[in-house]
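Below is one structure, written out as structure tokens; comments come after it.
All protein chains but one are shown at their positions in the complex.
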Amino acid sequence: MYERLISQLAHVELLTPSPEESLRFFTDVFGLEESGRDDGSVYLRCWGDFFFHSVQLTEAAEPAVGHIGWRTAGPDQLELVVERLEKAGVGEGWIEPQPGQGSAFRYRGPGGHLHEVFWEVERYEAPPEKRSAFPARPQTPTARGVGPRQLDHVTVMTRDPYGDSEWYRDTLGYRFMEYTVLDENPDLVVFSMVTTNEKSHDLGLIADFTDVPGRLHHLAFWVDAVEDVLRAADVLMEAGTHIEFGPGRHGMGEQTYLYFREPGGLRLEVNSGGYRNYQPDWQPVKWRPSQGSNTMYRNLSMPDSMLDAFPAAAPSPEVEAPAVNPWAQGAVH
Amino acid sequence: MYERLISQLAHVELLTPSPEESLRFFTDVFGLEESGRDDGSVYLRCWGDFFFHSVQLTEAAEPAVGHIGWRTAGPDQLELVVERLEKAGVGEGWIEPQPGQGSAFRYRGPGGHLHEVFWEVERYEAPPEKRSAFPARPQTPTARGVGPRQLDHVTVMTRDPYGDSEWYRDTLGYRFMEYTVLDENPDLVVFSMVTTNEKSHDLGLIADFTDVPGRLHHLAFWVDAVEDVLRAADVLMEAGTHIEFGPGRHGMGEQTYLYFREPGGLRLEVNSGGYRNYQPDWQPVKWRPSQGSNTMYRNLSMPDSMLDAFPAAAPSPEVEAPAVNPWAQGAVH
Amino acid sequence: MYERLISQLAHVELLTPSPEESLRFFTDVFGLEESGRDDGSVYLRCWGDFFFHSVQLTEAAEPAVGHIGWRTAGPDQLELVVERLEKAGVGEGWIEPQPGQGSAFRYRGPGGHLHEVFWEVERYEAPPEKRSAFPARPQTPTARGVGPRQLDHVTVMTRDPYGDSEWYRDTLGYRFMEYTVLDENPDLVVFSMVTTNEKSHDLGLIADFTDVPGRLHHLAFWVDAVEDVLRAADVLMEAGTHIEFGPGRHGMGEQTYLYFREPGGLRLEVNSGGYRNYQPDWQPVKWRPSQGSNTMYRNLSMPDSMLDAFPAAAPSPEVEAPAVNPWAQGAVH
Partner (left out) sequence: MYERLISQLAHVELLTPSPEESLRFFTDVFGLEESGRDDGSVYLRCWGDFFFHSVQLTEAAEPAVGHIGWRTAGPDQLELVVERLEKAGVGEGWIEPQPGQGSAFRYRGPGGHLHEVFWEVERYEAPPEKRSAFPARPQTPTARGVGPRQLDHVTVMTRDPYGDSEWYRDTLGYRFMEYTVLDENPDLVVFSMVTTNEKSHDLGLIADFTDVPGRLHHLAFWVDAVEDVLRAADVLMEAGTHIEFGPGRHGMGEQTYLYFREPGGLRLEVNSGGYRNYQPDWQPVKWRPSQGSNTMYRNLSMPDSMLDAFPAAAPSPEVEAPAVNPWAQGAVH
């Protein structure tokens, strides 16, 4: 029986070696709102994010992802999820309530990333001067910088994107939507997407050919319209931020993308558009890069810098990486 | 325990006294695709609808809604839903498999509308010349007329929108998102919205002050971008179709709307945009028309014709309708 | 021989009884840039305006237009224009160089408005921190508030829009593009548009039924895309600014409009879109309001407040105004 166990991606903890510069970028240029601070972390949210925070920015030696937080579909589903995670042998135990949330259960995903699941959340309450004319909005839109509406998805590196996708589907009820195999090696899955919502993914999985587990590829934010992605590119360029890739359109998920780096080195994405798919029994669709899985217009290569993941790591001597770099053919999403 | 029982609005049967003119409009001007016919009905779908059909067009004496079809979240959820409907005393029994779907269970909603729930569906298979460059699309976009992407929602008339919304929430797991009370009578709920997905509604409920149950207000279709709503308005006007209301923006749901009539007399909507909300425990938000519940820019009245519902009916002598017409203040969605 | 004598609308002086509130609105909410001040005036420009200023804000007892400044197509054309204006008996003489411009010749237009023509201009030079990544832009886009790109047009009140349009065409080489007559009185021209560029108008003319000459209807600014007009509406609403009319689409000129008031009381417009027409021998097109001259979707009335012009004035006892208010039928642009 298909069950919806997770209701949404709630927040992601980002590690940055340049916490002050990162914070200034996230608030002034990217246009997030600060919710609060404690020792070592600043809590941020988009204007349309309903909870206390969607980004936790924490100082660290290297750019990386700290942990990924998911809200379950209810308190009973939290129990069920914990049961399944323990049965799968990946549980790391409960943690105390943290800023913005009640007790959470932490687990290590198959790619080595630290995740947490929880039900209780603290909702953001806007002060009078930020109350929106739309009573269903948590606050007025941020008129500063890019001003994305909400957190959208996180894309991580892992040894086996296809196997992981099956694991997220079978263990936690994610839907497995689409994946990419190489044109020259149809057995090698280099990217796949799983989702808890109507979009193609709130968790992206990219093949990692290093021995370092738990690496991050990018964190993505949503804007209401494709025009807003183009406006974001303009805002970023005029602020002196290099656009790494895009604006363009992914074939997988049909989303319009724009990638760039924050000062700590991490890659961020602004995206919009994409399909709405409601089928619980959706069968994952296979793409090849030549079909436009990454760049739908099939007329450009992804820049090599898009291969970088965080923290940086050397190729594994024990893994057979593709002879031809798959990313140069546009497989990453 | 919150459970997702329904996965999506799958199709709506529309009754038309002008079947030929309606069909020509739906295919040539509105840009739907014909899937098949049987005695009395033509089956239609949008290019992005995955199933055999999303609209069933049936000849009848008056414009009205025939039935409304919902796909459950799985086979087990179908059983659970049937159990609950029977317990609620609204079941009308199973019907044989129909074009595009397996056995369905029919029930009468609190507003008197005929609904059906089912799990098994027939998926549309595009012939080679309609296969899309995007393998996750069911076919190429329809380049003819408006060409909406998919069915979006149905809005019906009922005596008690608030009570019905609670019923859909408690009986079938819909989320109750937003509702409107009159500025001059905060006890009178004139519109409310429930949803099975991330948008504000796939089922809208408008207060009916007549004695005729089961009436339809409009059927809505989705386009990818707000610009496409404006393009739809242009296409319709140039085809000689009067625009009844819009393009404009609803405060409730934040969607951009455009209303018009098909030749049988029924009201259709093209919409895009709107928020994405994933909270299972969302508490319904109350609006007043003066806040822009209907027309967010708060500077225009909905035309009186938007009061029409189908079939036409006289006000009930036994219902106390508001002294001031609520719709003239823009309460309908 | 058709000649292009005027190259563009360069600036408009606005009079406001609330100079501080107006200035704060123009800079903080509307997103203009301050260029400088002298006694009684603040000089403002949009980020994409190339000259020293496009708006001069001057304190006065009542909201009104001070003067309207046009740049000629060259120094020779300035001589020719002055010659023609003197021959037409409307010249008021040369004035000394002013902030941002060289000597200008002032004249009184047929509606009683004070205009000036000049050739020499001072160009805005961005400081290093505002230099754009696009070397052909005068500065980076203003990321604050609405942030329109450039001044677009001015619309004034006058006794005889049609006659004035002929005067501007014959005396100064404007093109006469479109006009509106009433459905019930095809001899009464209530609105007309003349232009020095490819759009429908940089000077709009509305029939005035009072005895006060030289009144203003609105001043309009340009944004790059229709989506930006919608974004402007959102920004204004969230800043507590009432939207007077729109967003909507004019039939005349095909532009998307949005009207609101600044704190001094004057009406401003944000617009985008519209046709590009390059025919020197274009014959003016006649519209009736019922065709959608004002609101192309033909399903809403312009609010009565849109009748206000500045300064306020009573209807003239000597002018026969239309029995039915033409503006309520949507004739103004």
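To keep things simple, chains are lettered A, B and C as they appear, and every chain counts its residues starting from 1.
As a convention for this text, a contact is a pair of C-beta atoms (placed from the backbone, for glycine too) under 8 Å apart; a residue touches a chain by one contact, two chains touch by 3 or more.
Note that the structure is predicted; figures quoted are calculated from it, not measured.
Here one chain is not drawn; of A:19, A:100 or A:246, the residue touching it is A:246. From the options C:36, C:93, C:280 or C:315, the residue with contact to the chain not on display is C:280. Among B:24, B:144, B:169 or B:288, only B:144 touches the chain that is left out of the view. In the full complex, chain B touches the omitted chain through residues 132-133, 140-141, 143-145, 225, 227-228, 234-235, 237-238.
Residues of chain C that touch the chain left out of the display are 1-4, 7-8, 48, 50, 73-77, 133-137, 150, 177-178, 196-198, 200, 222, 224-227, 251-254, 273, 275-281, 285-287, 291-292, 296.
Contacts to the hidden chain, counted on chain A, fall at residues 226-227, 230, 233, 237, 242-247, 249, 296-301, 303.
The rule we apply is simple: only the chains that are shown with their structure count from here on.
Centroid to centroid, with C-alpha atoms defining each point, chain A and chain B lie 33 Å apart. Remark: chain A and chain C have CA centroids separated by 47 Å (rounded to whole angstrom).
Rounded to whole angstrom units, the spacing between the C-alpha centres of chain B and chain C is 43. Contacts with at least two other chains are made by residues 133, 225, 227 of chain A.
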